[in-house]
Structures are given as structure tokens and as C-alpha cells.
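A single protein chain has been removed from this complex, and every other one stays in its place.
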Amino acid sequence: MKMVVAYVRHEAFEPIRTELLELGFPSISITEVKGSGRQKGITERYRGAELTNYLRPKVKIECVVSDGDVQTIVDTVLKHGRTGAVGDGKVFVLPVEQAYRVRTGESGEEILQAHPDAAAATSA
Amino acid sequence: MKMVVAYVRHEAFEPIRTELLELGFPSISITEVKGSGRQKGITERYRGAELTNYLRPKVKIECVVSDGDVQTIVDTVLKHGRTGAVGDGKVFVLPVEQAYRVRTGESGEEILQAHPDAAAATSA
Amino acid sequence: MKMVVAYVRHEAFEPIRTELLELGFPSISITEVKGSGRQKGITERYRGAELTNYLRPKVKIECVVSDGDVQTIVDTVLKHGRTGAVGDGKVFVLPVEQAYRVRTGESGEEILQAHPDAAAATSA
Amino acid sequence: MLASLLLPATALAQEETTLDSLSQRVGALTDELNTTWIMVATALVFFMQAGFAFLEIGFSRGKNAGMGIAKILVNFSIASIMWWVIGFAIAFGGGGWLAGETGFLFQFGRDLSGESAGSADVGFFIFQTMFVCVSLAIVWGTTIERIKFAAYIAFAIVFAGIIYPLIAHWGWGGGLFAEIGSGVQDFAGSSIVHLTGATGALAAVLLLGPRRGKYGPDGRPRAIPGHNMPLFGLGVLILWLGWFGFNGGSTLGTAGSGMAEVIAVTNLGAVGGVLGATALIYALTKKLDVGMIGNGAIAGLVAITAPCGYVEMWAAPIIGFIGGLIVVAGVLAIDKKLDDPVGALSAHGLAGIWGTLACGIWASPRLVESLGVGTDGLWYSGSFEQLGVQAAAVALTFITVLVLSLIAFAIIKATIGLRVSEEVEAAGLDITEHGMYGYPEQFIPAPELEGYGALSTRTPSPGVAPTTQEVTA
Amino acid sequence: MLASLLLPATALAQEETTLDSLSQRVGALTDELNTTWIMVATALVFFMQAGFAFLEIGFSRGKNAGMGIAKILVNFSIASIMWWVIGFAIAFGGGGWLAGETGFLFQFGRDLSGESAGSADVGFFIFQTMFVCVSLAIVWGTTIERIKFAAYIAFAIVFAGIIYPLIAHWGWGGGLFAEIGSGVQDFAGSSIVHLTGATGALAAVLLLGPRRGKYGPDGRPRAIPGHNMPLFGLGVLILWLGWFGFNGGSTLGTAGSGMAEVIAVTNLGAVGGVLGATALIYALTKKLDVGMIGNGAIAGLVAITAPCGYVEMWAAPIIGFIGGLIVVAGVLAIDKKLDDPVGALSAHGLAGIWGTLACGIWASPRLVESLGVGTDGLWYSGSFEQLGVQAAAVALTFITVLVLSLIAFAIIKATIGLRVSEEVEAAGLDITEHGMYGYPEQFIPAPELEGYGALSTRTPSPGVAPTTQEVTA
Partner (left out) sequence: MLASLLLPATALAQEETTLDSLSQRVGALTDELNTTWIMVATALVFFMQAGFAFLEIGFSRGKNAGMGIAKILVNFSIASIMWWVIGFAIAFGGGGWLAGETGFLFQFGRDLSGESAGSADVGFFIFQTMFVCVSLAIVWGTTIERIKFAAYIAFAIVFAGIIYPLIAHWGWGGGLFAEIGSGVQDFAGSSIVHLTGATGALAAVLLLGPRRGKYGPDGRPRAIPGHNMPLFGLGVLILWLGWFGFNGGSTLGTAGSGMAEVIAVTNLGAVGGVLGATALIYALTKKLDVGMIGNGAIAGLVAITAPCGYVEMWAAPIIGFIGGLIVVAGVLAIDKKLDDPVGALSAHGLAGIWGTLACGIWASPRLVESLGVGTDGLWYSGSFEQLGVQAAAVALTFITVLVLSLIAFAIIKATIGLRVSEEVEAAGLDITEHGMYGYPEQFIPAPELEGYGALSTRTPSPGVAPTTQEVTA
């Protein structure tokens, strides 16, 4: 199992979420983060004084999938996240050793499996 | 060392925190995240128009412990996080290669050790 | 590649960010988290009733670098994060298996390389 | 050039001026000035609705912040209608000790039946409309974060149509209270308006129970902080402002410029309340609790409401200060058993009782004589007579309102239900009953809101707006 | 001791009192009372600017929350100046059916030319200043979150200098409307102020288009929730308060205490609007939509604005209730095609039309006679005459304002531009046009703000302030 961690623009998230759902990966978690990368800060003004802001808001997407599905997730993020401008973000893949479903206490890769009904319900 | 990453309901957090503290694991970090899983979105209404919200608020708990303690942490989360309904969350275990304590600069597993005084102070 | 995950005080972040930038590591992501560690809760008062708050705000810094750069990042965090008092935080190092740049779709360690122009622009 | 628009009054006096015609003009002018003042007061008292709304919103958790707006608008509307249809008649429509009997659907028949009410009467009507709405607003603060919206509607009808009008009739409409001793002193309604509202709140909370999580497994109360102290403070300041109309307008006119005295006394009462509450809460906890200090202001204002026309200026800060002590002690004591998130039981109830009793202590001969109600207070007369009269009025008000409200709430509970389900309470009333959070961006993930429209349709032009688009170094 | 400071008026009457001198004093006093009331109303109507600001801020997303303050201040300022320089003269400077012709730069020449205007005229001037500012404020709600700041400035000049003054002249300055039938009934401006503003908004939105993301690829409207329902509600409550001055002050004096009737009628109209909107939105969606209920209050107020001096009290809640139904239906219908984030087209436009027509239905003989404008409504007279007159006024107002505003906005669009770029819209107007977010801490990362000063310069003293420094267990 791997955790795909993607830092992307806010605007990119909704198309990513929609396509992942269609592909059968409804399960993700997101966090609002601030990131700095290869960019200058932007300058803000307040009552005449200046303030340079080096951090820009990004969305961090976390999605744990079995090894075979990693590329699908990465490709979906890359497809929708790209504007071609600096600041589009990065995707990282981290190893995961074990997984549990809280509702049932089950563990192992099978808890990650896509639920066909969830995907179906949405595409309907 | 492992990082236990748990996505749970808000309401589950306080009992988990309390029991972890009693067990001698006071050190955790939490983040407010939004998650989607095996659930339909819920519909909100604003001035007559509708808005479907596919993401629900969850708490993400991160807790780095030595390999031998992982199961204790996982069990505690599973015990208190469970309502039996969809949306209870998931727990993942990630490998951690090194750890440092900022205050002293020490590194290694020993910085993760439970502080008996902290546990004591609370159970008092 | 490794992901350096550091939980530090808010006040420590700005010096860390500045020095990382100077050292050629402009790319980081931060999240506001709440942490509990080896500390008592603090007591708040509201209309005569009390409320004990066991969680304190921290900043979580995530920075993915190639294996050789890990120590530089860790040292920078340790240097600026330390007050010597309880609550200074912890740093963890997690393995990362793959990395992608969303803007171009490139993958691999080279996408992590410091951009000399970015560092230059700031030190100017 | 404007002469044609604004004819000066002198130009209108076309007919020959006689002493009589002039005297009539002066009489009319006097009426108009009185009405002008009452209309100013009406506007100020209306604005107290915003005060109540924001006091409650500030003391609510964020998930229940938006509904406060819907609540105040709907409650005010129902009360305005009920007062017009039957409340005003019951309160002020003449009649015996129990209730009035004329004036239902006030003004409705004016042009049909020829029985015409003058504009000054309309002024009194709309001013009193604002009073019933204040009393009703007091009921609800105690019930926030768990009561059903439907319960508001049902109780508002009964309260504005019957319960409050009865008490208003007894106190100000020539009813029961005029026959206790030589009359009950309640200038602007410490009991009639505030205790009545707070007693309704007590009935509600008895049947409603505390918010989930308010009491620990050991039964000890826990703090559930409201989400916004600045908005709470806005509410307090607006209420204070409105009170200048509430008390000042209760002179019902400008005779002898007496409203200036009332306003000065009101202000000193309020500042006394602030100082009393600040002193006590600081002594107890070493913290300058914002909520308690604000409650102190309200308690000072409530306490001075009955005496504001009856006491000399020096008594005002004393009455207010004691009101401030009472509200802090009251909140701490009541919190042990009853979950009153805004402290209305103390600020309007206990302080209302105290204010009513304070008349019996400090009512000044000069003012009692000029108002012609009751007798001098204990301080001047050495007699407990008026204090006894005041206590009787308090008891009567409390018992009557409590019984009627308990009946009303019991029926509501048995029929449409009083309390939302556990899930609704946990999720918050905004999203469940009103369909949307009060702060949508706080609870709805921003990425979803911004996600409309694919990135691919956008042409990035980094130079123009370097705010979402980063600038390459 | 204060006698020297505040000379009672009696002490000033030094000269011998005659019937004539006394009559003059009474005349002066009457003028002063009228001016006092108008000044109270002026203050209340001024405060409606805060109402509009917060209604719009509440309905904006957080990234556009701060600019509402700059907008309201600058618009109000430009309109005040333009009204003073030319608007007031066009509206009320005598003259023929089209426009007035005297009074430019009102008061400027007073002390130079000897042609002096009295203080009462100044009172009328400043009261009317507040009206043009209300009408202008109505224009902008519909355009939020995407219009350029420069467009405000340009249109405010034209609107406050020419468009609104023309309509005001027609309706209240002795112009065109006096010649339709026996006169158009619009007591405080359902059409003249509100429909005019809403029509300007319509012109703007036609040339401006919807916010990005408002309509899905399938053309269906999507909700873009505003960020703050409590602040929206504050706006509604402040507007309601201000309306007591808006309608009440439109009596232009206190004669016969008639302003009390107007205020009572206004309040019943507003509560009718709340109840109408609440009933309809709940019936349709089973949710007590906070925004719709607030819009209902505004619609009730707008609807009662024209009739408030012409109808009996019983008609007010009916007019308001229908206004409340109209605003809900209108918002739902208009939202399908036009992006009006605050519902102004419905609340001020449709409800304004309805209110103007309602005069033609329920104008009461008693009040028509006393005001001397138009004839009795359909209900009383059985005749459609006045209804026709009202409809004509609505049509004239709508077409004139729409044409003039479309021309003005088209020129603005062609020159300085009407709409911000996509990037600016996405980033929000606060940071792009105003240099800073409305809630800086929400968008600027806190660590950066707090990072000033290295930790190493601080001596930790954990015992003192255990709030950022943890306490060792």
C-alpha cells in the first residue's frame, strides 16, 4: 500500500475528486496547507506598510491505495492539476505498512478496495 | 518507529486522547481535515439554490511510536472511534526512519518514550 | 528521498523558512496543527466555568528532499526551533518512494533540486 | 426656490390668530413633540432586537450562528402581528383588573366605523409593540442551540397574544397592580417586561434540559464557549443604546424634560452594573471575563428599569452595582443546575426582581409625588410598605408567567416537540433547520466552492494578478 | 450654577409679549420641531448605508469582504458631493416637467449673493442627500464580487448627478408624475428610490455577466454562498431601523403626529414580508433559509414604502406579505438567468413595483384627501384609475432608468472597463484592488505574522504566561 500525497491548487481539487470517484476511488482526505516553492512572495499592503507573503494556499490530498493503483491516482492528479505555470504543485508517494477500517476493525489491503456502488451512485 | 495516522470523527477524539494519555502516550498531533469515503454527499441549500457537499469534516491524528507500541495505539483508536456507521474512518501505519527532539537535539527512539510523570499528573 | 516532518512553535517558523530559502530549499508546505506532548493542559475561563485545553497550536512543516539533504533540513529546524522549554516540538524523517512535478509531469529526485535563481533572488 | 416645498408653519397660519386658536396650535404642537420623542424611542427600542440577536449569536457556537437571524426576524414578526390583533387590546383596551376588552385589530375599523384613534394613540401602540417584542426576545436566549424552530412560533403566538399582554395590563393598563397598596412602581418594566421574559425562559429550560455535554458524568457544569465575543459585545452596546429609548420613552412624552433625568439615571445604573460585575468576577477568578462584564451591563440596565423614574441620581449607580453583583453570583449558581447559555435568567430575571424591589427602597418623595404611583421608599419613609407591594408584584408576575408558560411549553412538547434530536444538535441548527451554515466557508471546504470550472479553461497570465498565480523567481 | 449655560427659552423672551410675537414664536417652534424630526430621520437613513454594506458583505465570499467598506464609503461620498453640486438642483430646484433649474452648489452663494436659504431648507437638503445615497447603494449589491472599483466611481457620478435626480424631480419635485392622472402616489419611494436603484442594477448585470462558476456547464445556477449570515442579518436589522426614518421622515414634519401612523404601517409591512418569505421558502424547500427570510424583510419594507402614507394599517401586513412571496419567487426565477448575489432585483425591483401598484389598490380616501395626491384605490373606489396611473409611473421609471443606465454602463465598459480579470475575480477583490484581505489572518498564514523576532531573543518564563509556553507535567 502507498499513500499518495499531492499538493495542488485549490481550483484543481474538484475535477480531481470527481474523476477519482468515477474511477472507483472515493476515499480521500484533504487538508488546507500553505506552501512555498519556486516563487517570489507576493506583496500585500496594509495602511501604507508592506507585508510580503511567501506562502500560498494549496490543497493537500492524501489517498491511500494498493500498490497497483498508485499510477492511476498520480495520473489523475497530474492531468487535472496542470496549468503549466509555476505553483502547480508536487505529488509524493510514501510507503504504508498497514491499514485498518475503524467501523469494522478489519485490516489489510482489502479495506482500500473501491466500492462499485459508490462510484455507480455518482455517475448516475 | 512508525507513524500511526488515523482519520476519525470529531467526537471520537477526546476519548482517544484521554486513553492514550493514561496509557502513557501523551504526544500526538491533530489536524482538521475533510474526507470523502463511501458516502453520498449531503445537500445544502442557499437562497433556493442547492449545493452538494461531498466532504465531511474529520480529525486526523498523527502519533509516532516505537514499533512495539503501534498495536496499542491502533487498538485505542479502533475502540473509541467506532459507531458502526459509515464514515468512522481509517487508520494507517507508516514507517519512520528517524526522530529528533527539538528542545534538546537528541535523536532516536528514546525520545518517543512515555514520560511516566506526564501520565501520572493526569491520572491524579 | 525523505519527507522531513517537523512540529514546531509558530514563532520558530519564519527563521526556519528564511534560512532554508538561503540554503536553497525554498519548497516546503506547512499546516496548522494542534499538538499535545509532555505538558499539562492550560485552563481557560468562560463565564465562570472552566475549560482545560490540552492541545496547543503548532506548525507542521513538511519538506521532501533527497537523502543527502535531510541532515541540513533537520539541523536548520533544530537550530531555530529551540527555546529549551517543553513544547519545542519534534522532527521525524519518513521515506518517500517517488515524486512528481505537476507542472511538467517530470518525476524523480531531480524535481527536488534547489533552484539557484530562487535562492539568488531572495538573497539579493 | 424651496419655499414652495417647505412651507414654514407661520405661513400656514392663514386664519386670524386668536388666543384660542393659538392655544390650540400650542396644544397640537405639544402632542406632536410627545409623539416625536416616542417615535425616536420606538426606533431605539426596535434596534434592541439586533442587540438580543447578537448577544445570542456571540454566545452560540459557530454551528448555530446563522439561525439567530431567522429567529429574531420571525419572532419579531409574529409578536408584532399578535400584539396588533389581540395583545394590545388585552393590555391597554381599558377594562377591569384582569384584562382589556377593546381595541382588537387596532385601527382596523377606524375608517369604517368612524370610531377613530388619533395618531398619538398609534404612536403609543407602535412603541408598546416594541416592548412585547423585547420581552419575547428575552425568553429565547436561554434556549439556544437545542430548541426546535417550530417551538418559537407556537410560543410566540401565546406569549405575545396573551401572557405578556396580561402582565402589561396588570402593571400599566390599569389592572391588578393598581390595586396593590397604592400601586406598583415599575417605570419601564423591570418586572413587567424583563422578569416576564426571563420567567418564560425558565419554564422553557425546565422542560428543555441542558445542551448535550454541558454537564459532565459527575454532574459538574462544563464551559461551552460561544464563538464570538466581539459580536456578543456588539449586542450589549446596541442593547444599551436601545435602553435609552426603552426607559426614556417610557415617560410617554417630554413633559418637564423628565426624560433627561430618566436617561441620566439609566446610564448610571448601567455603568454601576458593569463595575459591580467586573469587581466580583475579577475577585473570584482573577480574570476580566468579557461575557460577565457584558452581562453586568445588562443587569445594571434591567435593575434600573423599574426605578429609573422613581429614584434620584445618586441611587442609580448603587442599584446598578448590586445588579452587577447579582448577575455574576446568579450565573455561577444557576449554571450548576440549569443550562442558560446567555445568562438571561440572572440578567433579566434576578436583576429584574432586584430592580423592582429597589423601588421600594429608594423611591424618592419628589418623584413618587410627581408620578402619583405608590409611596416613598424605605430609605425616605422608614416604612416597608412599598417594598411589600413591590414584592407582591414580583411574586404575582413570576407565578402567573411561570404557570402559563409551563402549560404552553408542555403542550408544545407533547405535540410538535420542543427539542431537536441529538444528531441535529450535534450537527448544529444552521445546517439542519436552515439548510446552510452561518459561516458557509468555515464548514464547507473551500476547494469545493472554488472548484467550479476546470483549470484547463483558464489561460494563466501570471503577470497580471500574482495572487493565485505565483511569480517565477 | 448651570443657569448661565442653558438659558431657558422663557428667560429669552425679553421683549413684551404680544399675540403676534407669540404666534411667531409658535411658528418658529413648529419649524424647529419639523426640522428636529427630519434630522432624526436623516441620521437613521444615513445608517442604512451600514445596512447595505453588511447585507452585501454577508452575502459575499470571504475574499471579497473587506472591499464592501471601501465601496460604501467612496460611493456615499461621491453621491453626497454630486447631489450637492447638481443633483439637488435638478430634483428640487423648481422648474418644469423635466428637471429643476436652480440651486446648483446649494448654499454656496448664500452669504455672497444675499439669496439666503433657511436652515429648514438645509434640513430638507441633507435628508434628500441620504435618499440618493440609498438609491445608489441599491445598484451595487447585484454586481458584487466581479465589478471594477473604477466603475463605481464613474457610474456614481452619473447616477447621483443626473439619473436619480431626474426621477426624483418627476416624482417629488413637481415634475412629470404630477401630471399623470391626478398624481402618482409614492410616499417614500418604492419606485422613485428603490425601483430606480434596482433598475440601475439590472443594467449593470446585463453588461457585466455572472460570477465565474455561477452557472454549470449545463447552464443551471449553482449556489455560491456568502460567507457570513450574522453580518448579513446585521445589515437587515440596520436597514429596518433606518426605514423608520426613511418612511417616517418622508412626512417632512410632524404635523398631526402622522409620522406615527407611517411608522406603525411600515413595521407591519416589514413583518408581513418576513412571514410571506418564510412561508413560501419553507413550503418549497422545507428549510428556513436565513437569506430568504432576510430578503423578505427588505421586500416587505420596499413594498410598504410607496403606500405607507396612503393606506390604512390593516392593508400593511397584506402588502408586506405579498412582497415577501414576490421576493422569494423572484429570486428563484431571476437566479436562473441573471446572477444577483443579494437578490436586489427582486427585493428592491419587483417589490418596489408591487408597492407602487399597491397604492392603486388600497389608497384610502381619508389619507388621499389629506395628502392631496391621486385618487382612492381600487378597493375603495372600484375604479382602476389610480392603478393605471401607478403602472404608468412604474413603466416610465423603469424605462428611463434602464436606458440611461445602459448607456452609462456601456460607455464605462468601452472605456475604463466594467469587469475585473478572471485572475482578479479568482483571487478576490480585497487582495487585488485593496491590497489586503478583509480577514488578513484567514488568508495570511499566522506563522508568518508571528514570526517577527527570533526565538533566541526571548527568555522563556513558563510560569508567567502558560499560554504559548507549555507547563511541564
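The first chain written gets the first letter, and so on, giving A, B, C, D and E; residue counts start at 1 in each chain.
Assume contacts are C-beta pairs under 8 Å (C-beta built on N, C-alpha and C of every residue); 3 or more make two chains touch, one makes a residue touch a chain.
A quick note: this is a predicted structure, and the numbers were derived from the prediction, not measured.
J.: Using the touch definition from the top, which of E:V40, E:I90, E:A168 or E:L208 touches the missing chain?
T.: Once the missing chain is taken into account, the touching residue is E:V40.
J.: Among the options E:T129, E:T143 or E:T199, which residue touches the chain absent from this view?
T.: Considering all chains, including the one not shown, the answer is E:T129.
J.: What chain A residues would touch the chain not displayed?
T.: 26, 44-51, 115, 117-118, 120-122
J.: Using the touch rule from the top, list residues of chain D that touch the missing partner.
T.: 19-20, 22-24, 26-31, 33-34, 36-37, 40, 44, 61-62, 92-94, 100, 102-103, 117-118, 120-121, 124, 174, 212-213, 216, 222, 224-230, 232-234, 236-238, 240-241, 244-245, 248, 252, 254-261, 263-264, 267-268, 270-272, 274-275, 278, 285, 287-291, 293-294, 296-297, 312-314, 317, 364-366, 421-424, 426-428, 431-432
J.: Which residue numbers on chain C touch the omitted chain?
T.: Considering the whole complex, chain C reaches the absent chain at 11, 34, 44-46, 51, 53-55, 57.
To be clear about the criterion, only the chains that are shown with their structure count from here on.
J.: If you take the chains that touch chain A and keep only those that also touch chain D, what is left?
T.: Expected: B, C, E.
J.: Counting shared numbers against all numbers at the contact of chain B and chain C, is it over half, same, or under half, different?
T.: different
J.: So how far apart, in whole Å, are chain A and chain B when each is placed at the average of its C-alpha atoms?
T.: Chain A and chain B have C-alpha centres separated by 19 Å.
J.: Please compute the C-alpha centroid of chain D, do the same for chain E, then give the distance between them in whole Å.
T.: About 27 Å, centre to centre.
J.: Identify all positions of chain E at which a residue touches two or more other chains, and write them in rising order.
T.: 222, 224-225, 285, 287, 289, 291, 426, 431, 445, 448, 473
J.: Touching at least two other chains at once: which residues of chain A meet that condition?
T.: 11, 17, 30-32, 34, 37-40, 54-55, 81-87, 94-95
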